[in-house]
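Only one protein chain is missing; all other protein chains are in place.
Here the chain labels run A and B in written order, and each chain numbers its own residues starting at 1.
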Amino acid sequence: MWVYEKKLQYPAKVGRANLQMAKYLITQYGGPDGELAAALRYLTQRYNMPTPQAKGILTDIGTEEMAHLEIIATLVFKLMERATVDEIKRAGLGGYYADHDKSLFYVNGDGVPWTAAYIQAKGDPVADLHEDMAAEEKARATYQWLIDLSDDPDLNDTLKFLREREIVHFQRFGETLQIVQEYIDCKKVY
Amino acid sequence: MYSPNDQMRLARAYVPFQIYSERLNPMEGLMKGTIFPELYFPYREHKR
Partner (left out) sequence: MNREQLCQLKELMALEFTALELHLYLDTHPTDQRALMDYNSVVQQLTIARQRYQERYGPITYGEPSAYPWQWINEPWPWEICYE
């Protein structure tokens, strides 16, 4: 089961409302390398992991990704707060507005809805952990491109936090991969 | 666990294990996104 904590993991600030950035940033909500994909990927892969360390790390990183999803939602919410329909139109978010008003929805920067095709659970723990390490690297790169796109130091402060988390997660998945490979090697020796 | 001295074999990825020594204080760790100085690799913004 899961228990909600009524607090963010990080004090997520934005300097000013910015619809253009909201449009770009939403890809980390519902895009291919976003936080929803990360959370759902890890939490569904954990059932087939062979070692306790791997079950633990997928559960815990999957759970942390839910906290990151909430941070992204908070940032997009703050970036769009108080925007007028005219401003929304000018930022190219007219299509988004027609479908969702200013609600948060799981889409990428071009409005393409989230799909389970973004993720995989292969049943082969080595293959799955490689996917997870790649996912962390892709998310890290996405945060870098978002930082490049943004000129808001407050927003970038939170994006840098999230980027650094990808690096730590990569390290943990890498260590998990070593443990799992070693476990599989041992099993093959009779 | 594999140490760097072990024979590494082909067609396999290796990530060295972190060895915990010191950590940043809680607030500094939160601000940086990790409490582990050896895992802190900040992105330097540049003109692309």
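We adopt the following convention: contacts are C-beta pairs under 8 Å (C-beta built on N, C-alpha and C of every residue); 3 or more make two chains touch, one makes a residue touch a chain.
As the structure is a computational prediction, the values presented were derived from the model and not from experiment.
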Chain not shown, touching residues in subunit A: 3-13, 53, 56-57, 60-61, 64, 70, 73-74, 77-78, 168-169, 172, 175-176, 179
Those residues of subunit B which, in the complete complex, touch the missing chain: 17-18, 20, 23, 26-27, 29-30, 34-36
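By definition in this document, only the chains that are shown with their structure count from here on.
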Subunit A and subunit B, separation of their C-alpha mean positions in angstrom: 20
Complex contact set, residues of subunit A against subunit B: 10, 130, 133, 143-144, 147-148, 156, 160-165, 167-168, 170-171, 174-175, 177-179, 181-182
In the complex, subunit B residues that touch subunit A: 1-2, 12-15, 17-18, 30-34, 36, 39-43, 45, 48
